[in-house]
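Have a look at the structure below before the remarks.
One protein chain omitted, others in place.
Our next item is subunit A:
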Amino acid sequence: MMSLLSVPTTSALPSSQLIPASHPAVTRILYRLTRPSLLSLVLDWLDERNQETSGPYLLSSDDEDDEQDFYPPASSLAALREIYTDLQARKGSKRDVVDRILEGDWRYGISLYQLAMADMQYLYDHPASQKWTALKIVRLSGEYIAPNDKEHPSIPRFHPATFLRNLQREALPDVKAHYNLDRHPTLPLLILRVFILESPYNTGLALHSAKERTTFDASKTFYVAFPDFSPYIYVSLAATSSSAPGSVSSSADNKSLRKLMLEGIPKAFSKPRDRFKLEGTSLSAKNLDVLVERRGGGRMNAAGGGWGVYAEDKKKESDNPLNVQLPTPESSILEDDQEDKDSAEKKSGMKRKRVEDPSVVKRRKLVARGRFGKSAKADDGKGIERLDVRLEDHFPTVSALADDDVEAEEGTEPARKDKKHKGRRSTITLELDRMEDVDELADDGWRPDIRITFHGQHVFAGIRELIEAGIVDGEKMPGWMTGEEGVSVGVVKDGRIRGNKGSGL
């Protein structure tokens, strides 16, 4: 139970630290889960291995049976497990389950570990609930670079226990954190959940402090994902939804806490004579799959868009020097899904007056294939939801076709989704207006300030569809619109994303 004496300490919050079951944050976190995932979570808590950190309240021999008890304690783990398995099979409300947990089996409190598990479960159930930013771990330059330096691997070694110990050392003494590492169920990722508590004490009293409401603020938890065998990490961004006017100062505090944590990460990777820092990679997305693909340990890091054909898994080793068969020409591959395409077109309901010539449609599909390869399919689940680009190109002296294309994209892509994002639309029309004004003032050497934002479920799949529908000219489209650069924010100069070396070198 709670110790009466609180001594300032520099250690982390223990996983078994209990939070009273009546705490509003506990209820909130548990209520966020669906009933099935809540029940499977409880069964995880009841696992033999988790008893130290998430053991339930069981009936001990010297306890007397309390007749008044609405949820009489079970006599053994197995019995309790049976009760919850029964609940799984039966139908019922989520409320019953939460009540049983908080007032019955865990009446003395929920441990920090249990809360972390519940939060992780929520993250797995709602993969788009966090926005992730990819950062690269790079060696500090100018430091001990021997000419034949092969001892240092290009990827810093990640050893969870050592890493956490070092990270804790970087934390300030008046800030306590609880760390929980978890393996992602499907992706090659290790996810670290950090929960920050502003207190010099790591005891229960600190958790009961007067600022109960802000203690378990969602902004005080954040996540760091470590992909396997990769020099990148993904950090969840601040959910900047400080709606309450009074919480301005606390959100600023949270920001600095978060910044401190972020600064601690490269230091925790470092060791004497081998130090690291974090570098931005201009890619952030809600989708972890796309991050794993473009900033992971695989081959796709520097071969996006159409270049992906060189990296992807081909079926049956067609790219093998022992394969005597001629590679199938691309034009014949398309014939099979010609019909799908036709039906899809009818569904999309885009009104075009001219009758589609099948050969034209096929050609456009081929062009789209050439630019995108097998990437940017609407159903591949690897979409980024936002692409921000600033154009710094010379204004074209000849108002050529290429310009019209850009306008068309800007107009159509957001317009298709603008039912949800009315706010975005206004800025885009503003940009369009500006572009029209600019037309008359065209002057050589002038670089207009143009910003384009693509917004949607899967931005590059949308652009691909526009090519296939003939709205965007696939051959004149600049390369950054295929997503081959692997960035979500960029500045375009001379038609290419500036500063991005493409190859990640």
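Criterion: contacts are C-beta pairs under 8 Å (C-beta built on N, C-alpha and C of every residue); 3 or more make two chains touch, one makes a residue touch a chain; residues count from 1.
By definition in this document, contacts and distances are computed from a predicted model.
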item: Choices "Vacuolar protein sorting 55", "Cenp-O kinetochore centromere component", "Elongator complex protein 4" or "NEDD8-activating enzyme E1 catalytic subunit" - which one is the UniProt name of the chain not shown; value: "Cenp-O kinetochore centromere component"
item: Hidden partner chain, touching residue among A:G370, A:P448 or A:G470; value: A:G370
item: Of A:R28, A:R95, A:H126 or A:R157, the residue in touch with the unshown chain; value: A:R157
item: Chain not shown: contacting residue from A:P173, A:P272 or A:P321; value: A:P321
item: Contacting the left-out chain in the complete assembly, out of A:L237, A:A302, A:A378 or A:V491; value: A:A302
item: Touching residues (missing chain, whole complex) on subunit A; value: 149-150, 153-155, 157, 228-231, 297-303, 306-307, 310-311, 313-314, 317, 319-327, 370-371, 475-479, 482, 484, 494-496, 501-503, 505
